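Report on one structure; see the data block that follows.
One chain of protein is taken out of this complex; the other chains stay put.
Each chain gets a letter, A and B, in the order it is written, and its residues are counted from 1.
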Amino acid sequence: MVTVEEIENVSKLMKIDIDDHSEYLDKVKKMISYFDILDSAGVESEEISMPEISIESLRKDEFIPFEDKLIEKMNHYKGTYVHAPKMS
Amino acid sequence: MMNLKISALEFVEEAKNGNISVEDFIGKTLERIDSVEDKLHALLSINDKALDQARELDKKIKSGEDVGACFGMPISIKDNMCIKNTKTTCASKMLENFIAPYDATVISKLKKQDAIFIGKANMDEFAMGLTTEFSAYGPSKNPWNTEYVPGGSSGGSAVSVSSFECVASLGSDTGGSIRNPASFCSTVGYKPTYGLISRYGLISYANSIEQIGPLTRTVKDSAFMLNLIAGIDPNDDTTVNNNNEDYLANIDSGIEGKKIGIITDMMGDGIDPEVLTATKEAISKLEGLGAVCEEVSLEMVKYSVAAYYTITATEAGSNLARYDNLRYGYDFPVEGYEFNSYISKARRNFGPEVTRRMIIGGFVPSAGHAGKYFLKAMKVKTKLTKEINEAFKKFDLLIAPTVPVLPFKIGEKIDDPVSLFLIDINTVTANLTGKPAISIPFKIVNGLPIGIQLMANSMNDKLLLQAAHALEKTVTLPEVTI
Partner (left out) sequence: MTKIGLEIHCQLTNLQSKLFCSCKANYREFGPNENICPVCAGIPGSLPRLNQEAVKKATMIAMALNCSTPEKIAFFRKNYFYPDLPKNFQITQLNIYGDTSVGGTGTISIGDKKIRITRIQLEEDPGRIIYEGSSSKNQITLVDYNRAGTPLVEIVTEPDFETPREVRDFLNILSDLLKNLGVADPSLEGAMRADANVSVHGGNKVEIKNIGSFHDLEKASHFEITRQESLHDRDIPIAQETRHWDDRRKITVSSRSKEEDLDYRYFLEGDIPWVKINPEIREELKLKMPESISSKKERYISKYNISAQVADVLSSDKFYSDLFEEAHTELNAKEVANIITTELMGLEDTREKRETSKLTAVHLKELADAIQTGTVSRNSSKNALHEILKTGKTVSAVISELDLGNVSDETELLKIVEKIISDEPQAVEQAKSNIQTINYLVGKVMQATKGKADPTLTLNLLKKQIGI
């Protein structure tokens, strides 16, 4: 059972302020309860698999500068830094 | 108005022969957009340089210079793909002011082929949705009946193609986001084998399963688009080598003798009777062409939706973490704020559906719950892949309706998340297993479109397009009247 507290903790983890927890709680609860169906899939013995690539197909180690001055296209401060909020 | 309804290949032929001028066509296209956009809202932005680009191309064509394969064809691009120096919002307020500093690989490729990007297409915010109702800039409407949803998340793409606002579109498909709106709007929608088309420049939602793909008026048009954008890309380590396969060549081969599996788990409870009837009709048409159709069951399909939403929420939760509004986003200065509170406030600009997925995406892989949810979902994915690979040992293709229900009214399902999830039940399998899948427009019932889905084994995109083309030819459908 998913609780309001768990939702609050997760929203802090994901850094999203939520005004009315109970509105989301209801929908999120329903969605997560639906996932309980996974318990009856009988897949415990399966392995996790992933696509593979050979080391020889990987990118060659070369310095190629990006063609534009990227910082000018981002939010920037004093020309070249990114301005972040103060750290606590 | 008449000549806007031509297919991409017809357009190329006419433009090449000088029978139509690109400027003329683009001009008419812009007029068309002007006349229907109020009712449809397919596009979030329109290219104000399109006419200039068209004029340039006409000059090139007249002077006999080499022109790219698209000949100025107007193409709409789902707004989650980066076009350099263009606003790319993912239909979200979080990226209201984001101007992409580079071109996606598919965009560079199409630019080289002289395509004209007529506009950015509306979508569900960050591609999370099935109806385009979750766009932060308002929903798109189904051109067959504007009270109905056009499907999603590539709703704007499907609407713009189906209502002749463009000749073709590029969308993205994570769980059915190309095929579903294609089916609801009566266009062709193609999701390639995972890795066939580069995702560089596609703003990630669930990177391990999503793909870019075309939405077009005909199957041949999709093959044409695939030829231009598929292939290994050094900017994307997940792309695979397709040896420059020509998807148009021999597309008329037909399906004589091919074995087609009917996925029973995708035609069970909850399917609309009209959809079931249409599917059965499609199966007889295929048998009429010489295919052998037989039932097959994929047991994991019933768990596929839960697995899909668990995995995609996890990946989305991580892929969307970079939207902290520090480097790009919308106007919200950092002065006076502390780091954690700034970010949490800034991210309130996500819409409610995205926020819900973020919460789920934080929950299901978290230390206390990963074993029950995320890991199980990954294992379902593995087992489903084994099952479908087994099926492909016996069958060349698999068939099912694209969506088990007819298009529904705007607002009808938006409050019931789980019933909305289940719309995806026929489409997520292709994404979870990486197999290519296509939706072909097949029937119009009570003025609403029904599409049929075919799937093939990995890297058998050519075979899939041949079969889809064969099925497409068996029906003649009315045009949209809007």
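The rule is short, and it goes like this: a contact is a pair of C-beta atoms (placed from the backbone, for glycine too) under 8 Å apart; a residue touches a chain by one contact, two chains touch by 3 or more.
Here the structure is a predicted model, which means the values were calculated and not measured.
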With respect to the chain omitted from the figure, which of B:A91, B:L326 or B:I399 is a touching residue?
B:L326
Touching residue (missing chain; options B:P365, B:P417 or B:P441):
B:P365
Where the complex has a chain not shown, which of B:G261, B:G317 or B:P441 is the residue touching it?
B:G317
Where B:G175, B:G201, B:P214 or B:P441 are the choices, the one touching the absent chain is B:G201
Touch residues of subunit A, complete complex, unshown partner:
9, 12-13, 15, 47-48, 50-56, 58-66, 69-71, 74, 76-78, 80-88
Hidden partner chain, residues of subunit B it touches
80-82, 88, 90, 95, 98, 100-102, 104, 199-204, 206-209, 234-238, 314-315, 317-318, 321-324, 326-328, 339-340, 343, 362, 365-367, 370, 374
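Just so we're on the same page, only the chains that are shown with their structure count from here on.
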Chain centres from averaged Cα atoms put subunit A and subunit B apart, in whole Å, by 23
Name, in rising order, each residue of subunit A that touches subunit B in their complex.
2, 6-7, 10-18, 24, 27-28, 30-32, 34-35, 37-41, 43-44, 46-49, 51, 53, 58-59, 68, 70, 73-75, 82-88
For subunit B, which residues count as touching subunit A in their complex?
99, 101, 194-195, 234, 237-238, 300, 302-303, 306-307, 309-310, 317, 321, 324, 326-329, 334, 337-345, 347-348, 350, 352, 355-356, 358-364, 366, 372-373, 375-380, 382-383, 385, 417-418, 421, 434
